[in-house]
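Only a single protein chain was left out; the remaining protein chains are all shown in position.
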Amino acid sequence: MQETNISAKNFEQCQKCSLCETVCPVMANNPKYAGPKRSGPDGERYRLKNGIFFEDSLKYCLNCKRCEVACPSGVRIADLIQQARIDYGRKAPKLRDMMLASTDQVGPLASAFAPLANFGLGLSPVKGLMDITIGVDRHRTLPKYASETFVHWFKKNAAAAQEGYKKQISYFHGCYANYNYPQLGKDFVAVMNAFGIGVQLMPEERCCGVAKIANGMIATATRDARINMNAFGRSVKEGRDIVTVSTTCTLTILEEYPELLKVDNSLVRDHVSLVEQYLYKGIVSGVLKPVWKEGFKARAAYHCPCHQERLGWGIFTTELLKMIPGMELIELESNCCGIAGTYGFKKENYKVSQAIGKPLFDNIMAIAPDYVACECETCKWQIEMSTGISVKNPVSILAEALDLDKTAAANR
Amino acid sequence: MPVKNEFDVIVIGGGITGAGTARDCAMRGLRVLLIERQDIATGATGRNHGLLHSGARYAVKDSESAEECIRENKILRRIAANCVEDTGGLFITLPEDADSGFGLDYQATFLEACNRAGIEARAISPREAIEMEPSVNPSLIGAVVVPDGSVDPFRLCSANVTDAVLHGAKVLVYTEFLDFIREGDTILGVKVLDTRSGETAEYRAPVTVNAAGIWGHGVAEKAGVHIGMYPAKGALLVFGHRVNNVVINRCRKSADGDILVPGDSVTVIGTTSTKVPFEECDHMEVTPDEVRLLLREGCALCPALASTRILRAYAGVRPLVADDSDPTGRSISRGIVCLDHETRDGVKGFVSITGGKLMTYRLMAELATDAVCRKLGVHKSCTTAETPLPGSMNGRIESVSKRFEGKPTAGQKGAAGRQGDMVTKIHFETEADRQLVCECENVTLAEIKYAVKELGVRNLEDLRRRTRVGMGTCQGTLCIRRAAKALAEALGQPELADKLAADYLDERWKGMRAVGWGDTLREMEFMQRVYKYEKPYSYDEI
Partner (left out) sequence: MKFDVIIIGGGLAGMTAATALQTSGMRCAVVAEGLSLHNASRREFCAAGGTLLAGDRVVSGRFAGDRLVAVRTEKLGDIELEAENFVLATGKYFSRGLVADMDRVYEPLFGLDVDYDEDRSTWFDPSFAAPQKFLEFGVKSPGGLAVKDGAVIANLYPAGEVLAGLSSAQGDATAAIVKSATDAANAIGRK
């Protein structure tokens, strides 16, 4: 009796040690935010008594989940906060929040008119207008949209060849690789194919929903989550594990679906892996045989994104990158970059966002690497904008470092 | 030589009965002195469930008590809106109850008895019960909805005292009754000891009311009269958060651990019932067997309790009174016992009010005040059933928190919930005053200053009873230093801070020791570390 104490999201395990407050990047920079302890477990006790105790300031939480990594008691602090925003924050989302959140709705439109959209998004007066009208900060360069989506490219150039591989996986590309940076998807396919693995897409794939959750669009997020889980279920049944490239999508699917959206993922969760984890396991177990390019040389600084910290899988990326001959990998001290998805795009958060990221930017600029290695797409925007140093996804680094032809031969 | 009486009536005991009696007497125009050896609400008043009984629990066995309860229930909702939460209650029938003769047949008897007593009760299906209260044991086979609620006994007592003072009463806390001043068969007043200064004093009044709960036994002995009392210990456990939002009872003969009450930010399970010697009444400790029993029975009501953190355990002593009509002294009166010792024992100027329960305190006070007025030849009728208590004029937290400029902060909402419309007397003007001292319970520096100024707070225990400071999950680990400093400064005695903190920690420690395992033990280690480590808790290295 009473051996283990488990409450919803473990909030009762909170011992009030306040370690979460020492790592919260927002609390240090925004006095309006009461911090993770008070917004999470403290607030929850009173919200259970009366919803009137819900605080508007919970919106300042950027859901980086550093509090959860720091918590010695296993309290799902950020989830408590997101859950409270879902349960008590009744206001309809602003148009701006909806636009930033609907990465899959705005994405297709913007891609179709990419040159125009990019021109529009980059031009000063337009930026000023967005600043005033919908509250996207004028300092932000909104992510560029590619003229050809990854899916379009894949169907045209790669789909047919995939059947030829003995081993097959399903690739959850996410919105970013599809609309903003198809090259990442292309690199993924190249690397997988080189290891003798065929890549299939899931035609029903929907946005993971992270931005919708953050912006209060729960009904849509839940609908999309169900569609995704059906697609994942079918893929698993057909013998294909799901491989992802985005740490945030992965965390959302594995943790937030069941925790916040109440969408069950128990049947598929052991079949979902991040690409770095997938390749690491394959290479270490001897199933996958990499052949590296001769003369490859790079000095990279690895930035572990917040959600990767929460997943606890950063070690797979670093171990994988350390395998590359000629790679000098410097692990950056753990810090949040401040962007947190759509958070940093909001006018009210811009200053806080940049202040949060400053220690990381300073650290990167002091090291002055050839590039920063990082799995996260929004960290990439933020770091590139703030330091001028380019950021590469580990998959793209692998695509450069592997001798793709020789690897393909070795894995045939 | 005739002595001029400074007071018309002296009330001994600052529990809810004494506070209610002082208020009633004062409202009827009497000059009142209330004496209490500790702080208000320190005895059984502050050591129960905080259940606003509907009376359903007594309906089958004791219809008189049931009727009293439902009448007072409706009155308290009106006059003490700020201390009461309308949670509603369930009486559930479990499969094992059917095996022991308390199945759905009993439920029918129960329903009928409730309705006869004027308690609105209706049976609902198990599914409806689960919908109404998701934490209820899902194996239930029947449920009855009753108008139970929860009541904060500390604040209820405090509001009565405040109102008595507003009506001219004098209240002396930390003032212990020593003996009566007596002439022949007449009680003329009391000799008291100021427990903090060590000084004694005498106060005179034509009538003295003994409202000292279980300690009333000893008070009566000093007057040479005997009231057959039995101290009955009741142990309770406090869980870390509100597990349920509706009171859950078992629909069977009253037994141990069969009431689960959500109050403020916690849930309380209770109670046990054990006769204890009088000498132990001041030192109640909850035993492991009691904890086990409460947990076992609590889990039958609400299985989630098995995995919910217990914050602390506490026990109170009910004053059970032998029925005067039974010469053997063996049968216990469950109702209110109001004794005029002149007619009963030939002792003039002395009234005892005892028995009863938290729920019926107002009625007890009314009966005692009626007796006092009879003795004094005063003809004024009781108005306590119609007059709201301070804080409860418009006590809903929603309406109170609208009075703040802009959006109310967590601390302001917390204060509004506790102090009701008295919150307008709290000064939140400066940034420092808005700062939270106790983060678990949303208590600001402003509220602490208010409690010292308006509510007669002397130490952290007093403060806790009025503001919930240190009653949250950390049991004061994080806030006691801050609270002690704030309180000592508000009292104008900054040097007191360490002593205030040390006393409070011993009290918290007592409640935690009884349930010192699991996460509570983790908190206890943390608490020791915070207060004993040479370099107390700092993040310097980060």
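Read from first to last, the chains carry the letters A and B; within each, the first residue is number 1.
Here, contacts are C-beta pairs under 8 Å (C-beta built on N, C-alpha and C of every residue); 3 or more make two chains touch, one makes a residue touch a chain.
All values derive from a computational prediction rather than experimental measurement.
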item: Sole contact to the chain not displayed, among A:15, A:162 or A:317; value: A:15
item: Among A:241, A:264 or A:319, residue touching the chain not depicted; value: A:319
item: Full-complex contact with the absent chain, from A:69, A:159 or A:410; value: A:69
item: Missing-partner contacts on chain B, residue numbers; value: 288, 291-292, 502, 505-506, 508-510, 513, 516-518, 521-522, 524-529, 531-535, 539, 541-542
item: Absent chain, residues of chain A that touch it; value: 1-3, 15, 17, 19, 22-23, 68-74, 270, 281, 284, 309-313, 315, 318-319, 331, 333-334
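The rule we apply is simple: only the chains that are shown with their structure count from here on.
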item: For chain A paired with chain B, centre-to-centre distance based on mean C-alpha positions, whole Å; value: 52
item: Touching residues (chain side chain A, partner chain B) in the complex; value: 1-7, 11-18, 22, 34, 37-38, 41-46, 48-50, 52-53, 55-56, 73
item: Complex contact set, residues of chain B against chain A; value: 240-242, 245, 262, 264-265, 292, 295-296, 299, 306-310, 397-398, 401, 407, 410, 413-414, 417, 436, 439-440, 442, 472-474, 477-478, 517-519, 522-523, 526, 539, 542
